[in-house]
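All protein chains but one are shown at their positions in the complex.
Coming up: chain A.
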Amino acid sequence: MRNYLLKRLAQTIPVLFGISVLVFSMLHLAPGDPADLLLGPDATPEAVAELRSDMGLDRPLVVQYGAWAGRILQGDFGRSVVLNRAVLPEILKRFKNTAILTAGALVFAVIFGIGIGILAAVFHQTAFDSTAMLVALAGLSMPTFFTGIAGILIFAMGMQVLPSSGMYPARGGDFFDLLRHLVMPAITLGAVSAAILARMTRSAMLEVIQQDFIRTARAKGVSERGVVWVHALRNAAITIVTVLGMQIGYLLGGSVITEAVFSWPGLGQMMVRAIQARDYPTVQGGVLLIAMSFVFINLAVDLIYAWIDPRIRYS
(Lines give C-alpha, C1' and ligand atoms only; values in the text may rest on other atoms or scores of the structure.)
Protein backbone atom coordinates (compact mmCIF):
# COMPACT_ATOMS: atom_id res chain seq x y z
CA MET A 1 0.00 0.00 0.00
CA ARG A 2 2.84 2.36 0.88
CA ASN A 3 4.57 1.69 -2.42
CA TYR A 4 1.34 2.31 -4.23
CA LEU A 5 0.88 5.60 -2.38
CA LEU A 6 4.40 6.77 -3.22
CA LYS A 7 4.06 5.72 -6.85
CA ARG A 8 0.76 7.50 -7.17
CA LEU A 9 2.14 10.65 -5.48
CA ALA A 10 5.12 10.70 -7.83
CA GLN A 11 2.76 10.50 -10.79
CA THR A 12 1.13 13.78 -9.81
CA ILE A 13 4.35 15.73 -10.33
CA PRO A 14 4.45 15.63 -14.16
CA VAL A 15 0.70 16.29 -14.22
CA LEU A 16 1.11 19.39 -12.07
CA PHE A 17 3.97 20.54 -14.27
CA GLY A 18 1.83 20.11 -17.38
CA ILE A 19 -0.98 22.08 -15.80
CA SER A 20 1.35 24.91 -14.85
CA VAL A 21 2.66 25.12 -18.43
CA LEU A 22 -0.89 25.27 -19.81
CA VAL A 23 -1.99 27.89 -17.29
CA PHE A 24 1.09 29.95 -18.01
CA SER A 25 0.50 29.72 -21.76
CA MET A 26 -3.07 31.04 -21.35
CA LEU A 27 -1.68 34.52 -21.08
CA HIS A 28 0.20 34.15 -24.36
CA LEU A 29 -2.36 32.14 -26.26
CA ALA A 30 -5.14 34.63 -25.65
CA PRO A 31 -5.56 37.04 -28.57
CA GLY A 32 -4.04 40.46 -28.13
CA ASP A 33 -1.12 41.66 -26.09
CA PRO A 34 -1.85 41.93 -22.36
CA ALA A 35 -0.10 45.28 -22.10
CA ASP A 36 -2.06 46.64 -25.06
CA LEU A 37 -5.32 45.45 -23.58
CA LEU A 38 -4.56 46.84 -20.15
CA LEU A 39 -3.62 50.28 -21.31
CA GLY A 40 -6.42 50.59 -23.85
CA PRO A 41 -6.42 51.84 -27.44
CA ASP A 42 -5.18 55.35 -26.60
CA ALA A 43 -1.88 54.31 -25.04
CA THR A 44 1.37 55.46 -26.58
CA PRO A 45 3.75 52.77 -27.89
CA GLU A 46 6.30 53.89 -25.26
CA ALA A 47 3.87 53.29 -22.41
CA VAL A 48 3.02 49.88 -23.81
CA ALA A 49 6.69 49.00 -24.16
CA GLU A 50 7.33 50.13 -20.61
CA LEU A 51 4.50 48.04 -19.23
CA ARG A 52 5.65 45.07 -21.31
CA SER A 53 9.08 45.40 -19.78
CA ASP A 54 7.58 45.83 -16.30
CA MET A 55 5.54 42.67 -16.78
CA GLY A 56 8.54 40.84 -18.18
CA LEU A 57 6.76 40.18 -21.46
CA ASP A 58 9.84 41.13 -23.48
CA ARG A 59 11.92 38.29 -22.05
CA PRO A 60 12.10 34.75 -23.58
CA LEU A 61 9.13 32.52 -22.77
CA VAL A 62 11.20 29.98 -20.84
CA VAL A 63 12.58 32.68 -18.61
CA GLN A 64 9.11 34.10 -18.09
CA TYR A 65 7.79 30.66 -17.20
CA GLY A 66 10.65 30.02 -14.80
CA ALA A 67 10.11 33.30 -13.01
CA TRP A 68 6.33 32.78 -12.90
CA ALA A 69 6.55 29.17 -11.65
CA GLY A 70 9.12 30.22 -9.04
CA ARG A 71 6.75 32.86 -7.70
CA ILE A 72 3.80 30.41 -7.72
CA LEU A 73 5.81 27.91 -5.70
CA GLN A 74 6.42 30.61 -3.12
CA GLY A 75 2.70 31.33 -2.98
CA ASP A 76 2.94 34.54 -4.96
CA PHE A 77 0.18 34.37 -7.54
CA GLY A 78 0.65 37.98 -8.59
CA ARG A 79 -1.60 40.96 -8.11
CA SER A 80 -5.09 41.25 -9.47
CA VAL A 81 -5.07 43.87 -12.19
CA VAL A 82 -8.64 44.87 -11.39
CA LEU A 83 -8.62 44.78 -7.58
CA ASN A 84 -4.96 45.73 -7.29
CA ARG A 85 -4.61 43.22 -4.45
CA ALA A 86 -2.65 39.99 -4.09
CA VAL A 87 -4.51 37.27 -6.02
CA LEU A 88 -3.98 34.30 -3.71
CA PRO A 89 -5.93 35.45 -0.61
CA GLU A 90 -8.78 36.56 -2.86
CA ILE A 91 -9.08 33.30 -4.77
CA LEU A 92 -8.62 31.22 -1.62
CA LYS A 93 -11.52 33.04 0.03
CA ARG A 94 -13.68 32.44 -3.04
CA PHE A 95 -12.42 28.89 -3.39
CA LYS A 96 -13.51 28.17 0.17
CA ASN A 97 -17.05 29.26 -0.69
CA THR A 98 -17.04 27.11 -3.82
CA ALA A 99 -15.73 24.20 -1.79
CA ILE A 100 -18.61 24.63 0.68
CA LEU A 101 -21.10 24.60 -2.18
CA THR A 102 -19.43 21.61 -3.82
CA ALA A 103 -19.31 19.71 -0.54
CA GLY A 104 -22.99 20.39 0.02
CA ALA A 105 -23.83 19.21 -3.48
CA LEU A 106 -21.65 16.15 -2.98
CA VAL A 107 -23.30 15.19 0.30
CA PHE A 108 -26.70 15.49 -1.39
CA ALA A 109 -25.56 13.48 -4.42
CA VAL A 110 -23.94 10.74 -2.33
CA ILE A 111 -26.83 10.25 0.08
CA PHE A 112 -29.60 10.39 -2.49
CA GLY A 113 -27.75 9.07 -5.52
CA ILE A 114 -26.09 6.06 -3.92
CA GLY A 115 -28.99 5.41 -1.55
CA ILE A 116 -31.62 5.43 -4.27
CA GLY A 117 -29.34 3.45 -6.58
CA ILE A 118 -28.93 0.66 -4.02
CA LEU A 119 -32.64 0.55 -3.21
CA ALA A 120 -33.53 0.51 -6.90
CA ALA A 121 -31.22 -2.47 -7.38
CA VAL A 122 -32.62 -4.28 -4.34
CA PHE A 123 -36.19 -3.61 -5.47
CA HIS A 124 -35.29 -4.29 -9.09
CA GLN A 125 -38.24 -4.21 -11.48
CA THR A 126 -40.67 -2.88 -8.90
CA ALA A 127 -42.60 0.39 -8.92
CA PHE A 128 -39.89 1.95 -6.73
CA ASP A 129 -37.21 1.03 -9.23
CA SER A 130 -39.00 2.45 -12.24
CA THR A 131 -40.09 5.62 -10.42
CA ALA A 132 -36.60 6.24 -9.10
CA MET A 133 -35.05 5.76 -12.52
CA LEU A 134 -37.64 8.04 -14.11
CA VAL A 135 -36.89 10.76 -11.55
CA ALA A 136 -33.17 10.24 -12.13
CA LEU A 137 -33.64 10.60 -15.85
CA ALA A 138 -35.58 13.81 -15.27
CA GLY A 139 -32.82 15.04 -12.95
CA LEU A 140 -30.25 14.31 -15.63
CA SER A 141 -32.15 16.09 -18.33
CA MET A 142 -32.84 19.27 -16.42
CA PRO A 143 -30.31 22.07 -16.87
CA THR A 144 -28.91 23.57 -13.67
CA PHE A 145 -30.19 27.08 -14.36
CA PHE A 146 -33.71 25.73 -14.80
CA THR A 147 -33.69 23.69 -11.57
CA GLY A 148 -32.16 26.64 -9.74
CA ILE A 149 -34.67 29.18 -10.97
CA ALA A 150 -37.57 26.78 -10.43
CA GLY A 151 -36.31 26.23 -6.87
CA ILE A 152 -36.13 29.97 -6.24
CA LEU A 153 -39.65 30.48 -7.60
CA ILE A 154 -41.13 27.72 -5.50
CA PHE A 155 -39.22 27.73 -2.22
CA ALA A 156 -37.93 31.30 -1.97
CA MET A 157 -40.62 33.38 -3.62
CA GLY A 158 -43.66 31.10 -3.38
CA MET A 159 -43.38 29.30 -0.06
CA GLN A 160 -40.76 31.66 1.32
CA VAL A 161 -39.05 28.90 3.29
CA LEU A 162 -35.55 29.24 1.90
CA PRO A 163 -33.40 32.22 1.00
CA SER A 164 -32.84 32.82 -2.70
CA SER A 165 -29.31 34.18 -2.76
CA GLY A 166 -26.01 34.69 -1.00
CA MET A 167 -24.39 32.68 1.76
CA TYR A 168 -25.54 34.62 4.80
CA PRO A 169 -28.29 37.13 5.58
CA ALA A 170 -27.25 40.75 4.98
CA ARG A 171 -26.80 41.33 8.74
CA GLY A 172 -24.39 38.37 8.92
CA GLY A 173 -25.22 34.97 10.36
CA ASP A 174 -24.10 31.72 11.92
CA PHE A 175 -23.58 28.17 10.72
CA PHE A 176 -27.29 27.44 10.57
CA ASP A 177 -27.89 30.47 8.37
CA LEU A 178 -25.21 29.11 6.08
CA LEU A 179 -26.95 25.72 5.97
CA ARG A 180 -30.27 27.37 5.11
CA HIS A 181 -28.61 29.28 2.32
CA LEU A 182 -26.78 26.19 1.15
CA VAL A 183 -29.80 23.89 0.74
CA MET A 184 -31.08 25.10 -2.63
CA PRO A 185 -27.76 25.77 -4.37
CA ALA A 186 -26.38 22.43 -3.16
CA ILE A 187 -29.41 20.49 -4.40
CA THR A 188 -29.42 22.41 -7.66
CA LEU A 189 -25.76 21.73 -8.26
CA GLY A 190 -25.88 18.15 -6.98
CA ALA A 191 -29.06 17.06 -8.79
CA VAL A 192 -27.38 15.91 -11.98
CA SER A 193 -24.63 14.12 -10.04
CA ALA A 194 -27.21 12.43 -7.81
CA ALA A 195 -29.05 11.22 -10.89
CA ILE A 196 -25.86 9.89 -12.51
CA LEU A 197 -24.78 8.24 -9.26
CA ALA A 198 -28.20 6.64 -8.78
CA ARG A 199 -28.14 5.12 -12.24
CA MET A 200 -24.54 3.94 -12.01
CA THR A 201 -24.97 2.57 -8.49
CA ARG A 202 -28.06 0.66 -9.55
CA SER A 203 -26.41 -0.93 -12.55
CA ALA A 204 -23.21 -1.71 -10.62
CA MET A 205 -25.22 -3.34 -7.84
CA LEU A 206 -27.34 -5.32 -10.28
CA GLU A 207 -24.22 -6.61 -11.94
CA VAL A 208 -22.52 -7.57 -8.67
CA ILE A 209 -25.66 -9.29 -7.34
CA GLN A 210 -25.42 -11.73 -10.27
CA GLN A 211 -21.91 -12.83 -9.32
CA ASP A 212 -21.04 -16.26 -7.98
CA PHE A 213 -19.65 -14.95 -4.71
CA ILE A 214 -23.04 -13.48 -3.82
CA ARG A 215 -24.50 -16.97 -4.13
CA THR A 216 -21.66 -18.20 -1.90
CA ALA A 217 -22.57 -15.58 0.71
CA ARG A 218 -26.21 -16.64 0.60
CA ALA A 219 -25.20 -20.31 0.86
CA LYS A 220 -23.28 -19.38 4.00
CA GLY A 221 -26.42 -18.06 5.62
CA VAL A 222 -25.69 -14.34 5.25
CA SER A 223 -28.86 -12.25 5.51
CA GLU A 224 -30.11 -10.32 2.48
CA ARG A 225 -29.09 -7.14 4.25
CA GLY A 226 -25.55 -8.46 4.70
CA VAL A 227 -25.46 -9.62 1.10
CA VAL A 228 -26.45 -6.18 -0.20
CA TRP A 229 -24.67 -3.81 2.18
CA VAL A 230 -21.51 -5.79 2.80
CA HIS A 231 -20.82 -8.30 0.06
CA ALA A 232 -22.31 -6.48 -2.91
CA LEU A 233 -21.78 -2.83 -1.99
CA ARG A 234 -18.07 -3.17 -1.37
CA ASN A 235 -17.69 -4.58 -4.88
CA ALA A 236 -20.02 -2.07 -6.48
CA ALA A 237 -18.13 0.68 -4.65
CA ILE A 238 -15.31 0.29 -7.17
CA THR A 239 -17.59 1.60 -9.90
CA ILE A 240 -19.33 4.07 -7.62
CA VAL A 241 -16.07 5.70 -6.49
CA THR A 242 -14.94 6.13 -10.10
CA VAL A 243 -18.14 7.92 -10.98
CA LEU A 244 -17.98 9.90 -7.76
CA GLY A 245 -14.45 11.11 -8.53
CA MET A 246 -15.54 12.36 -11.93
CA GLN A 247 -18.57 14.02 -10.38
CA ILE A 248 -16.48 15.96 -7.85
CA GLY A 249 -14.50 17.41 -10.72
CA TYR A 250 -17.69 18.25 -12.53
CA LEU A 251 -19.17 19.87 -9.42
CA LEU A 252 -16.08 22.04 -8.84
CA GLY A 253 -16.00 23.21 -12.42
CA GLY A 254 -19.75 23.25 -12.93
CA SER A 255 -20.55 25.44 -9.98
CA VAL A 256 -20.30 28.61 -12.12
CA ILE A 257 -23.94 28.59 -13.22
CA THR A 258 -25.27 27.67 -9.81
CA GLU A 259 -23.16 30.43 -8.26
CA ALA A 260 -24.59 32.88 -10.76
CA VAL A 261 -28.22 31.81 -10.18
CA PHE A 262 -27.94 31.99 -6.39
CA SER A 263 -25.43 34.87 -6.21
CA TRP A 264 -23.10 32.54 -4.34
CA PRO A 265 -19.80 34.36 -3.82
CA GLY A 266 -17.67 31.54 -5.18
CA LEU A 267 -14.66 31.17 -7.40
CA GLY A 268 -16.75 30.56 -10.51
CA GLN A 269 -18.38 33.96 -10.37
CA MET A 270 -15.06 35.61 -9.67
CA MET A 271 -13.48 33.84 -12.62
CA VAL A 272 -16.21 34.95 -15.02
CA ARG A 273 -15.66 38.52 -13.97
CA ALA A 274 -11.87 38.19 -14.17
CA ILE A 275 -12.10 36.76 -17.68
CA GLN A 276 -14.33 39.62 -18.79
CA ALA A 277 -11.88 42.14 -17.33
CA ARG A 278 -8.84 40.26 -18.71
CA ASP A 279 -7.50 40.05 -15.20
CA TYR A 280 -4.92 37.40 -16.15
CA PRO A 281 -3.26 36.82 -12.78
CA THR A 282 -6.65 36.09 -11.24
CA VAL A 283 -7.71 33.81 -14.08
CA GLN A 284 -4.40 31.95 -13.95
CA GLY A 285 -4.55 31.60 -10.19
CA GLY A 286 -8.13 30.38 -10.25
CA VAL A 287 -7.57 27.88 -13.04
CA LEU A 288 -4.42 26.63 -11.35
CA LEU A 289 -6.23 26.15 -8.05
CA ILE A 290 -9.15 24.28 -9.63
CA ALA A 291 -6.84 22.12 -11.72
CA MET A 292 -4.73 21.30 -8.68
CA SER A 293 -7.73 20.34 -6.62
CA PHE A 294 -8.83 18.15 -9.51
CA VAL A 295 -5.47 16.37 -9.45
CA PHE A 296 -5.60 15.84 -5.70
CA ILE A 297 -9.21 14.65 -5.77
CA ASN A 298 -8.21 12.12 -8.39
CA LEU A 299 -5.32 11.06 -6.20
CA ALA A 300 -7.69 10.62 -3.27
CA VAL A 301 -10.09 8.61 -5.46
CA ASP A 302 -7.27 6.32 -6.54
CA LEU A 303 -6.22 5.76 -2.95
CA ILE A 304 -9.80 4.98 -1.94
CA TYR A 305 -9.87 2.61 -4.89
CA ALA A 306 -6.86 0.75 -3.63
CA TRP A 307 -8.37 0.59 -0.19
CA ILE A 308 -11.59 -0.92 -1.55
CA ASP A 309 -10.06 -3.23 -4.13
CA PRO A 310 -7.10 -5.28 -2.94
CA ARG A 311 -6.37 -6.35 -6.51
CA ILE A 312 -5.13 -2.81 -7.20
CA ARG A 313 -3.17 -2.55 -3.97
CA TYR A 314 -1.21 -5.73 -4.48
CA SER A 315 -0.49 -5.60 -8.17
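Rule of thumb we're sticking to: contacts are C-beta pairs under 8 Å (C-beta built on N, C-alpha and C of every residue); 3 or more make two chains touch, one makes a residue touch a chain; residues count from 1.
Everything that follows uses one rule, which is that contacts and distances are computed from a predicted model.
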Among "Lipoprotein", "Anti-sigma regulatory factor", "ABC transporter ATP-binding protein" or "Cytochrome c oxidase subunit 2", the UniProt name of the subunit that does not appear here: "ABC transporter ATP-binding protein"
Full-complex contact with the absent chain, from A:Met184, A:Ala217, A:Ala274 or A:Val301: A:Ala217
Option touching the unshown chain, where A:Gly18, A:Gly70 or A:Pro310 are the choices: A:Pro310
Missing-partner contacts on chain A, residue numbers: 211-213, 215-224, 231, 234-235, 238, 308-311, 314
